[in-house]
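Note that one protein chain is taken out, while the other chains of the complex remain in position.
Going by the order they are written in, the chains are A, B and C; count residues from 1 in each one.
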Amino acid sequence: MQKIGKRLWVIAEGYIPPSSHGKAPQLTSHETACLLNTTEQPAQVEITLYFADREPVGPYRVTVPARRTRHVRFNDLDDPAPVPRDTDFASVIRADVPIVVQHSRLDSRQSELALMTTLAYSEG
Amino acid sequence: MQKIGKRLWVIAEGYIPPSSHGKAPQLTSHETACLLNTTEQPAQVEITLYFADREPVGPYRVTVPARRTRHVRFNDLDDPAPVPRDTDFASVIRADVPIVVQHSRLDSRQSELALMTTLAYSEG
Amino acid sequence: MQKIGKRLWVIAEGYIPPSSHGKAPQLTSHETACLLNTTEQPAQVEITLYFADREPVGPYRVTVPARRTRHVRFNDLDDPAPVPRDTDFASVIRADVPIVVQHSRLDSRQSELALMTTLAYSEG
Partner (left out) sequence: MQKIGKRLWVIAEGYIPPSSHGKAPQLTSHETACLLNTTEQPAQVEITLYFADREPVGPYRVTVPARRTRHVRFNDLDDPAPVPRDTDFASVIRADVPIVVQHSRLDSRQSELALMTTLAYSEG
């Protein structure tokens, strides 16, 4: 069984816009890490957040079942602490099996939404 | 003859917005995989879709002729099943010759469109 | 002298929107390949365009002087032929010295502009 991806990923950009326009939850401003686990076992994922002016926070724990994708909104992470809005951060994502990670943001602070996405940085 | 690219690509982000504004088909909300085949033979491409809460679906089969690009809209894939709208997914793209894959979305749910793009993840 | 980059780059996505709103040339809809040559000699660059339904066209020839960047708008390429508007394409970019290539689009078909960018795919 071929395993696709890497076990260490980094998203150096991170920011949850503090306001939104439009129907929730689809059009709520959000920051997302899209995780894909193509393997035959669940992926145990740990996300650590880095900030500009305080110690890193984490790990946040997420499970991606076998043969599933999970689009994790940073807005929804709350253990060990909610992710502050209107604050620059970055994230390091580690998994116990190979996964693929893509970063996206939807920003609806203004009446018309904006989008951005990129493949995350991987190692290993 | 140099062959450019890889035979395995992954797009971890996937989402077809459920509504659109503007002239069809150009301004219809769409999710696209842009495939480039620079080789001298047709590329037989298989796309498998992964979801959050159900088994993978596929393969969807697409041919990219020799020395051609094909910008595949996920909206148009319907065999073995249409791609659900307003639903998170991810895709694994395999080809029998090296290709290059870039991911783009046009979102026209609101009156002004938004765009995003990224190089896909590759292996092999 | 360290040489940064690669000599072969691919942008699998390509599309010049057929209309624009706003002040020219900044807000004219455009597709761009941003080229950076950090070396001490001029980079001779050849761009070949691939299409969905016709043979590749090129090479288009561009020079990036030593220690310079050049943001090439596909809109401006006209030898051996103008780049068709409202048409899917892809591009292969070869240089005689290492360069770095990033792809961007500004789409101002509607009254509010949209942007997208990605690092191009590289080999060699």
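What to note about this one:
Going forward, contacts are C-beta pairs under 8 Å (C-beta built on N, C-alpha and C of every residue); 3 or more make two chains touch, one makes a residue touch a chain.
Because the structure is a prediction, the values reported are computed rather than measured.
Across the entire complex, the residue among C:L8, C:L35, C:L49 or C:A95 in touch with the chain not shown is C:L35. Take subunit A: the residues that touch the chain left off the picture are 8, 10-15, 50-53, 55-56, 86, 88-90, 92, 103, 105, 107, 109-112, 114-121, 123. In the full complex, subunit C contacts the hidden chain through residues 4-5, 22, 26-27, 32, 34-36, 38, 67-71, 100-102, 104, 111-119, 122.
Please note the rule applied: only the chains that are shown with their structure count from here on.
Rounded to a whole number, the gap between the C-alpha centres of subunit A and subunit B is 21 angstrom.
Residues of subunit A in contact with two or more other chains: 112, 114, 116, 118.
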